[in-house]
Each structure stands twice: as structure tokens, then as C-alpha cells.
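The structure under discussion appears below in the form of C-alpha cells.
The complex appears here without one of its protein chains, the remainder shown in place.
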């Protein structure tokens, strides 16, 4: 620290000297020079460092752990709860908070310049796959069994985070599928519609919400579905899984890997949504609609069906209540398509934690860090990270955690710490789930659970394709564009097939082949 | 003395003691204070611009961050070959050039015109207020500008389309069309940047000697002729300067702006190098390929700026170097 400051000071004085020298020189004759500002570099002299300060003191000096975590709200996180964790685990935590909107850039820069901290959180291993293969990160798979709580982590999920079958990271749990349908219960009641059970029911609801005046104001001013420019977390992927479309990839009868869009169910989805769009049952501009504008259509009483993450029903209900106190939203899932029920699943983790060898120097240190994370997975600590302090930030109601804080406190003190815990209710015995006043939100929680019985997994999650890493994104763009164009009616089946052919010839064939080989090798 | 001025080293090389070189030496000694003035800036460029420039070599490598530049494999021109072999390369190149041309023709003159108009305002308060207002949009991020445009232009209740319907016309799909992308892009650029662009011109106009106007009026020149014969010539060198710099920016069209407007229905005309690199490379940390595309863009820019500068000098202008 002092060394750094010294260097800064040397540099700053040097700069100041050069500038004042140049100004002082001024005129040879007549020195009535108005005193122009000398180079003042004071702007930067207040260096507030995040933590550090190695004052150990007691016999057992706290172990210092540096980490990088995502800051999901705009508020700067408070260190109340990290401080409590420090005490319980005898550690000294130094957390770099990086705003979610720029996390990727910071991660890439820190990685490329060798300045990663000891524990790095990331959404997946893609940013460092080659480095992981080349032994730049600690492999922790074999060590997990030594730890009481870490050994509870789900081996399937761990496998999904693996690189070449080896496990390098801990993960934070996330429900496998939150996807479902949110719709206006009061509109459905007005029209005598039941909760949709099948894709036909869903279609009928979307049609009726458009054509049958669901708000009974005598005007043709409503549409059924509101959607946005997102084929994954918007309606498309979820509807496609109702039709039985695979989750990104599938393995056909001949043990060959194929992308979802070669599957018949994908084409059924295209036709289904094209029909809805062409008849005016959904917002016509959905390929350029932002999430905010999509939500606004719903809360303004212009649209009645929202397909996406079911827990969103809480925020949506609150916003809707502001506009129209009589409106009511509810959720539904398990929509049955021609090929049965299904819903796509994520690989079971929301983020992972990696341990770079550049920062974690010895195996001894690695063990200390793992011991720390092991402690984070006790019910007590996990609840502290997730819900805050009992009695202060939440209370227990019916065995569930009921938040009692206002939004600012929540965003400042409690929620930031969600971002650096690991595991979750499925792997931590005694970790509290949330209590929700709103019945639709509580129902959403149940339905997220129920989704687990009909999951469609992505078979490529634990596999690798070099061509996919190099070209995958650009190739996917071809299909994404074609999908929008088909739904909007700018492309017919032959045109879509052409896009698939282009995808294949520009590298898709190679990706299929590489995945197939990787898959067969792992069998 | 001459050792402190990096770029003067060449001039001060110990050549044969001819008259010319000793004259030059005397000149350099005479201008020693000027070199001292340049020194801090030169150090800045050296330290923060030229030292990091070694980073460009990764466009000729298969750069792996953990190996660093010294450890990564050399692959020669492979990334450039990949760029030129992209099936969409020519489409992207054409889109970029078209947008650049539109920028030059429709945007570049607007701030000049606006500055001239402001300069003709005699009501000081009015002038100051308008001046301040037109520069505000520059501070609204593209996200805001694009989302306001969306609210006005959407098919789903946007005010423009509602008006069209009201007058019995067909709705126009501004946001999802090939043909409306370019006008929309350029209109938004003008909207956001025109007022901001006037500032340099206003500074140049402020430096015009009032006696010149006096003289022109004596010759019986009306107001439009004064603008034409006094104001415009006075700011000509600034116009030329900004034009050259603009031409050097040929492939820089504002990533964020274009990216926000880009969608499946207008990609054919809207995809530019930056948006392409973003989807194709950066998301997966393909540092080498992204750098190679950047290198290509810089190279084109350099050629353009050199040609523009040469042309300017040929026509008797100062040029930038």
C-alpha cells in the first residue's frame, strides 16, 4: 500500500513540477504575472482502499480472502453482513463489487492482466476455458468430499460446470426452471375461461383476450400476448418447450447431436407464434420491444398474457394494482402440447466461483478458502447472506422467511450478499425459503417446484465444441434472425430451411460433429 | 536540449556541419522553451498511447490471456483472412460506407448551418437560451434517445402511427424495416449531436475580427452576403480540419447507437463492424479476432485521413500535420 502511494506521489509531484516549471518561467521582463493555477494534482490523493491493513493482533490471525462479486442493484453494498461473516469465520474479506452491467468487461480485463482476486464469481467458465485446461485454476472436484457441507452440492450440477469432466468451481443454486404463463385472472373470469391446460387453450385465451373484449369496456383495445426482443427469456423458448422442442440441442436416434431448430417441434412453435402475430393477437413490434415496454402493455391493461419467469408475478401485480386495483394476475405452467408436457431447464446453477492459481498461491490457502465456503453453506450463514439478520431484516412466518425491510435497506444491506453465497435451499439443510403474502406469488413458488417434474435439459451443457466457442454466437444470429422473420411473416418454411442450410455450411455441421464426438467420448 | 524533445532527435542528428544543419541547430536552441512545453504532452502520448500499442500484435497471434503476448502462438494473417472470408464481410463493409456517407452529407453541414444561424441572432438572451437548449440532447444517452423514439414510432400505440391512422394513412413499420433504418439513424444523430457540434464553430466565429463586417457593410453587402463573404471564410480552416478528422472516423459510427437500433428485420442494412465483432467475438473473449477487426478499421481510417490531409494541402489548406 505504502509502496503504491509512494509511487503515485512521486509521479504526481513529477507532473506538477513539469507543469509549474513551464508556467513559472513566464516573462523575462515585467513580472506582474497574474498567478495562474499551478498544476494541482490533488484530485487523486485520497486513496480509500477497499480493505487490507494486515493488523492481525490475536493469536489466530484472520485469513484474508479477496473476491469479486456482482453488484445487482445500483446502491453501493453495505458491509454489515460481510462483517458478521468475517467474525464467524475468522476471515478478513475484501469484496470488489462490480456493477452487473459491466461485470464481463471487468472480468475479462482482470483475467487478462493477471489481477483476478482469490475467489472469482462468473456466470460460467467460457471466459477462461483454455486457461482452465492449462491448469491456471485449482481443480477442486476431488477435495469437495473432505468438507461436510460442500459435499452436499449436487454432483449433476457440478458436472454441468465442469471442463473436460473435471470440476473447478463451486456454484450457486438456481431453480431449474421458473418459466411459465402469467395472465389476467379477472379477464379470464369475465370471459369464462379456465386456466389453460394445453397449447390450444393458451391460443384460445390469447385470441379471446384480443377479440372478445376481456375488459368489457366495449372497445377493441386489447391484445392477448405481450412479448419482447428476447427469444430465450421472452415467450418463444418457453412456448417451444410446450411443443416439446429440445433445449438447444438433442440427440437423435442415430446418437447424433442436432440443434433444436432442426426439430419438428421448433417448426410447430414458429407456426403457432406466426399465427398469433399475423392475427394481431400480440404486440406487433415485439422484436424491438424492451422488457419495460413489454411490462407496460400488461400493467396498462392492454395485454393479458405474459410468458416468462413466474416469480415476476409479484412485481407485475404490484405495478398493475397501481393502475387498476380490481385487476388480478395469476400463474400457470405445465401447458400440454402435442408431444406431452415439458419446460426447458437451465443447468441448475446461477453463477459459479473459481479459484485462480495466480491469487491462491498454495494448496494450503485453497483449503482455507474452501473451508470458508464450507462454512457459508451452514444454514445459519446461508440465511444471513440471503435474508439478513432475523428480527431485523426478516421474521419467520410458517417456517418461511418474511422480509420486513424497505427497498433501500434491502438493496443496500441484504440483497448484495445474495451474490456471493453458494448452494441454496436444495443443498443446504435448514435454509429458509421465502414467504409471500400474495397468493399468486406463493403459487408461482409451487409451480417452479412443479416444473421439476417435466424438465427438458440441455445435453450440451457438460460438453464442448471449439467451433461453437469460435463461431457459435455469430451462427446463432442467423437462426435468431430467421426466427423473428418467420414469426413476422417475412420468411416462409423454405426460407427458414435456407437459413438452417447457411448455419450448417458456415460451421454448424462442424459444431454438430464436435458435440457428437464429445458426447460419444463421454459415454 | 534536443535530447528532451523526442521527435526532434532526427533533426538534430550530428550531420556534416553544413550551413543548413547548423541553422537548424540554432533554431532548435532558440525554440528550446517550445520543446519544454511539448515535453509533458509528448510523455503522455508515449506512456499512455505508444507503450500500450504493443497490444496490437495480438491481432497476429492466437492470444491467450494467461499466456500473455510473449507466450501466445503467432498465426500471421489468419484473423484477417477470417475477416475477409466472412460471408457477410462485403455487406458489413457496404453498410458502414453508406452510413458514413450519410453522416458526411446530412449530418456534417448541420452544425455549421446552425452555428451560422445562431450567429445572426441579435437578441442576446434568445441566442443564449437556444444555444443551451440545442446542446442538451448530447447528454442523453443513446438508450434514452432510442427508447423515446420507440415510444413515438411503435406500431402498438405510438403517436406517429396513431396520427397516420387518424389522417387515414397506412401505419408505417419504422422500427422493423430495411428502408427506414438509415433515415432513422441519421435523424437521431442530427437530433443528438447537431447542437453540440456548433460549439467549435461558435468559438471560431467569436474570433472573427468585427472590422471585417464593418468593411463588408461599407461595400453594401447584405446580411446573407456578409455570412457568405466574411463568416464562412473565417471559419473555413476549422471546417476543413473537422472534415479531415471526420473522414478519419470513417468506420466509427457509434457502436451503442447502431446496436440499439439493430434487429432481425434490418440487419441487412444495419450491421456494421462494431456490432458484428460484438456478437461474433467479444462475447466469447476472442481478443485476437476483435483486435484484428479493430486494426483493419484503424488502417482504413489512417489511409482516409492521409488522403484527406494531402488533398487539403493540395488545395492550399493547412491540414492537420
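The first chain written gets the first letter, and so on, giving A and B; residue counts start at 1 in each chain.
In this text, a contact is a pair of C-beta atoms (placed from the backbone, for glycine too) under 8 Å apart; a residue touches a chain by one contact, two chains touch by 3 or more.
As a working rule, contacts and distances are computed from a predicted model.
Set against the options "GvpL/GvpF family gas vesicle protein", "Transmembrane transport protein", "NADH-quinone oxidoreductase subunit J" or "Carbohydrate ABC transporter permease", the UniProt name belonging to the omitted chain is "Carbohydrate ABC transporter permease".
Among B:89, B:108 or B:213, only B:213 touches the chain left out of the display.
Here one chain is not drawn; of B:98, B:144 or B:307, the residue touching it is B:144. Contact with the undisplayed chain is limited, among B:67, B:243 or B:320, to B:320.
Not every partner is drawn; the one left out touches chain A at residues 3-5, 7-8, 11-12, 15, 19, 22-23, 25-30, 33, 36-37, 39-44, 46-50, 70-77, 96-102, 105-106, 109, 112-113, 115, 123, 172-174, 228, 233, 290-292, 294-296, 299-300, 309, 311, 314-315, 319, 322-323, 346, 349-351, 382, 385-387, 401, 408, 411-412, 415, 418-419, 421, 424-425, 431, 434.
In the full complex, chain B touches the omitted chain through residues 5, 7-8, 10-12, 24, 27-28, 31, 33-35, 37-38, 40-42, 44-45, 47-56, 65, 114, 117-123, 126, 128-141, 143-145, 147-148, 151-152, 157, 159, 191, 194-195, 199-200, 202-211, 213, 217, 222-224, 237-238, 241, 245, 248, 287, 291, 294-295, 298, 301-302, 305, 318, 320-321.
What we mean here is this: only the chains that are shown with their structure count from here on.
Chain A and chain B, compared by their mean Cα positions, are separated by 36 Å. Those residues of chain A whose C-beta lies close enough to touch chain B in the complex are 15, 18-19, 21-22, 25, 104, 108, 111-112, 114, 126-128, 130-131, 134, 136, 223, 229, 283-285, 287-290, 292-293, 297, 302, 469-474, 477, 480-485, 488, 490, 502, 506. Across the complex, chain A is touched by residues 33, 36-37, 39-40, 64-67, 87, 147, 150-151, 154-157, 173, 175-176, 263-265, 267, 276, 279-280, 283-287 of chain B.
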